[in-house]
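What you see is the complex with one protein chain gone and the rest in place.
Let's look at chain A:
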């Protein structure tokens, strides 16, 4: 963060600050563990086909031979074997490891892209509203109020029913999550920050020296928002992943057979007494993903926000 006494931090100080922050982050074991798991999930999402090739399975092929006639997997733990590392799905015999790995891709892609779109819209709208003020600010604030109180889940369910079959579902999901659910909270925070920054002396000085409003917004205000934005974005990802899983659970997510954790969990609920591992693996994956993003976000906030002392862990 810049202080009021400097117009802009020098290169040398910026380098020091970054090093200092790294040290603080490295000292936070929980955040590091979160970061490591996040990296693993990102790698799994990118390399899903390669990882499944290691196992020699894909998430679409039925293996009815691995099931009893009633549709329940034969063998220990839902059919865990050298061929099927997480066992198989009941009634289909699809490889559960491949389903979870490809489900990672769905969750991470929807979660990260929806977050990116939310952050982009939220920062542009929020910072401009806070900085320029006036009727534009009042209009934006009311829109944010409406969207924050909007029953978006109900809306998404209804929208899923009327969207034409040809419209790609992931795009619809990202669009709805970002436009209805994600950006308003980001916009509200950046708006508040931008309003505060606009009265800081280095901004006032910059204006006094003849800088135009766009220069001030882009060069003075936005860089000082970056820490807040990074923390909020990291914390928004698990929210988005959870929302996508909720929609899949309700049957309005990506259409089958594209794997999605939420749908696997929804299918697994009725099998919990006869094949608990079917719920266990996708459930654990969802839990780990949201937990690790939250831990990382927490750690980043401690490091980037000088006012927070950080939790003593």
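Here, a residue touches a chain if its C-beta (ideal position, glycine included) is under 8 Å from a C-beta of that chain, and two chains touch if they have at least 3 such contacts; residues count from 1.
As a convention for this text, contacts and distances are computed from a predicted model.
J.: One chain of this complex is missing from the view, so tell me which of "ABC transporter substrate-binding protein", "Cytochrome oxidase maturation protein, cbb3-type", "Xanthine dehydrogenase family protein subunit M" or "Formate hydrogenlyase" is its UniProt name.
T.: In UniProt, the chain that is not shown appears as "ABC transporter substrate-binding protein".
J.: For the full complex, which residue in A:266, A:282 or A:299 touches the chain that was left out?
T.: Touches the omitted chain: A:266.
J.: Specify the residue from the set A:46, A:72, A:246 or A:291 that touches the hidden chain.
T.: Going through A:46, A:72, A:246 or A:291 one by one, A:72 is the residue touching the chain not shown.
J.: From the list A:223, A:255 or A:280, pick the residue that touches the absent chain.
T.: A:255
J.: For a quick check of understanding: of A:62, A:85 or A:132, which residue touches the chain that isn't displayed?
T.: From the options A:62, A:85 or A:132, the contact with the absent chain belongs to A:62.
J.: Touching the hidden chain in the full complex, which residues of chain A are there? Just list them.
T.: Counting only chain A, the missing chain is touched by 60-62, 64, 67-72, 90-93, 161, 165, 251-252, 255-257, 266-267, 269-271, 273-274.
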